[in-house]
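I'd like to ask some things about the structure below.
Note that one protein chain of the assembly has been removed; the remaining protein chains are unaltered in position.
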Amino acid sequence: MKNSDRLIRAMIWDRRRRAFFGVLRELRHDRPGFIGLLLLTFFGLFALAAPLIADRSALLAASGRNNPDLAAPSAKFLFGTDEIGRDVLAQLVWGSRVSLFIGLFATLVAVVIGSVVGLVAGYAKGKVSAVLLAIDDFFLVVPFLPLAIVLAVVLGRSPLTLAIVIGFTSWAGSARLIRAQVLTLRERAYVERAQALGAGSWHVIRRHVLPGVAPLIIANATLIVPVAILTESTLSFLGFGDRLSPSWGKLLDGAQSSGSITINAWWYFLPPGLCIIGIVLAFTMLGRALERIFDPRLRGR
Amino acid sequence: MTTPVLQVNELQVSYHAHSGVVPAVRGVDLEIAHGETLGLAGESGCGKSTLALALLRLLPPTTKVTGSILFAGKDILTMRPGEVRAIRWAQASIIFQGAQHVLNPVRTIGRQIDEASETHGMNRSGGVAELLEIVGLGARRAKDYPHELSGGQKQRALIAMALACDPMLIIADEPTTALDVMIQAQILQMLEEIKRERGLSMLFITHDLSVLSQIADRVAIMYAGRVIEVGAGRDLLREFKHPYSIALAASFPVIGDTASRRNPRGLVGDPPSPNDLPSGCAFHPRCSVAIEKCRSTDVVLKSVSKSMDRRVACLHFGGQSD
Partner (left out) sequence: MSWRYLLKKVGGAFLTMAVVVVFNFFLFRIVDRDPLAKYRGRSKLTPEQRETMIRRMGLEGSKWDQFVVYVKSVFRLDFGRSFDSTQPVLEEIKMRLPATLLLVGVSTLLTIFIGLYIGTKAGWRRGSRFDKASTSASMVLYSTPEFFFGMLLLAFVAGRTGWFPTGGLRTVGADHDFVGNILDRLHHLVLPMLTLTLGYLGSYALIMRTSMIETLGEDYLVTARAKGLKDSEVMSRHAVPNALLPSVSLIAISCGYIIGGAITTETVFSYPGLGLATANAIQNNDLPMLQALFMLASAAVILFNLIADIIYAFLDPRVKRVE
């Protein structure tokens, strides 16, 4: 690698690092955003610490054989037990990984599809753009939950399939946003200049357009995660997902179908529900704060 | 002497921003007599539009406004909200700049004009139709929505709206900006006629000095939240005294003089930001005749002629340099 290349690379990384810390600094002054970040850190640590809190074998159906069913919280089971005697806390801790994984993976799928469609639809002209817009329109209009349901029924019920299905049904809005941003960017002088200098489309997109839409993509992705987690919990509640490696939504499904509500076994259904609310709130508050930071016009919302 | 239609004393307006208190208007005195037009000129950001909104207490509630604003002798700053609303449009109306979104896009022109007279319980015999005829739009336009009018037509509609309650004073805030020269001239002439026929007083705000020679009886020049020169229109526009006024006048091309169009003289640099005003005379960093004392001495308006009418805020005039 040439020395000048290395220098440029270092400069780019320095700029990125400073931008990152700049955003963090601004987040400190944005109260909802800061609370969101704290909550998120908490849930992140919670998921990372799962093996320290409970053994994974506690998820197995056999693990509850000798325990009382639907027992109230006690010293042994801080969050009580489920209908087959398994520790609710263990399922809650390990469930955080499942919920977060599906939420993040689905978002990755959605962001990749949404960014590609948005970038190309905004940058290309004519038929390509028109066709992409029509596809985008279709996915915007078709109700995403019923769509996700039929896709999951046909494609399979595993958590990974769920994540892909959720991602596949939730990219349309971000494609629209990114396209609009690209349209304004391509009018900017530096993009026009790059084009005039004969730069290829991909070069212009990668070097000039993508950095311009990156903040938007990041803020938007942060707002897709909570929707993906909510969709996942809904689908799990309706019977998709894996009972032996339950997400928080799947736990709620278990609580519902085991009749824990009728006997008011609150320790079974309250914790996963509150966790879903907490993580969704965290991502939403952080995402809205990022929007405010990246787009000063939204200040004061 | 009769009471002036509008008398403004020591008006101060400051906004609250993240960086602290930002002064936009810093001690302005104005007076407008019956049937008189006062032209108020200055660059954008000098506080002239803030002043216009402050007159009818239309600034956001967090804005701090002190001094007094007397309409027919009564101070609007000490009135209760109901009394303020009664003054708005009935005693003083505003002609906003039509190029901006000052008309509600989802209501017809007619309804928006009618709304003003309705609010103040005035049922004009001719109604909206007559008003639209006066401004040369034609009664049929009442059913149109704002987006269906051209820039000049919108400006006419706004003038019709300003006349709806027969006010004594009209505050015209850049009413001809963003219009092409031909339409600008038509609108100005129309305003002049309407004013004369109805014996109206007017505060005419503009950044374009050339417009004022046609319409203003007296002229005040504003810079950085203050009036820095004021005098009778003809007198002042014939010979500016304050270095800023001279520079401002020179920055506009003279019609017929192609050299001035190609090479505008006058103002260098940008007007100061209100939250970072220079010390002393706020104009000194851009002034070609500034002396050391201008940095430190806060200058005020002083009479420079025997008629008491012409006043300038500059150390070089009125014996202030002594």
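Which chain is which? They are A and B, in the order written, and residues in each are numbered from 1.
The working rule: contacts are C-beta pairs under 8 Å (C-beta built on N, C-alpha and C of every residue); 3 or more make two chains touch, one makes a residue touch a chain.
Bear in mind that the values here come from a model prediction, so they are computed numbers and not experimental data.
Peer 1: Based on the whole assembly, the unshown chain contacts which displayed chains?
Peer 2: Contacts of the omitted chain with visible chains: A, B.
Peer 1: Identify the residue among A:Ile53, A:Ala180 or A:Leu238 that touches the chain left out of the display.
Peer 2: A:Leu238
Peer 1: Which parts of chain A face the unshown chain closely enough to count as touching?
Peer 2: Counting only chain A, the missing chain is touched by 137-138, 140-147, 149-151, 153-155, 226, 230, 233-234, 237-240, 249, 252, 255-256, 261-262, 264, 266, 269, 273, 276-277, 280-281, 284-285, 300-301.
Peer 1: On chain B, where is the contact patch with the chain that was removed from view?
Peer 2: 53, 56, 58, 85-90, 93-94, 96, 100-107, 115-116, 119-120, 145, 147-148, 161
Keep this in mind: only the chains that are shown with their structure count from here on.
Peer 1: Per the centroid of Cα atoms for each chain, what is the distance between chain A and chain B, given in Å?
Peer 2: 53
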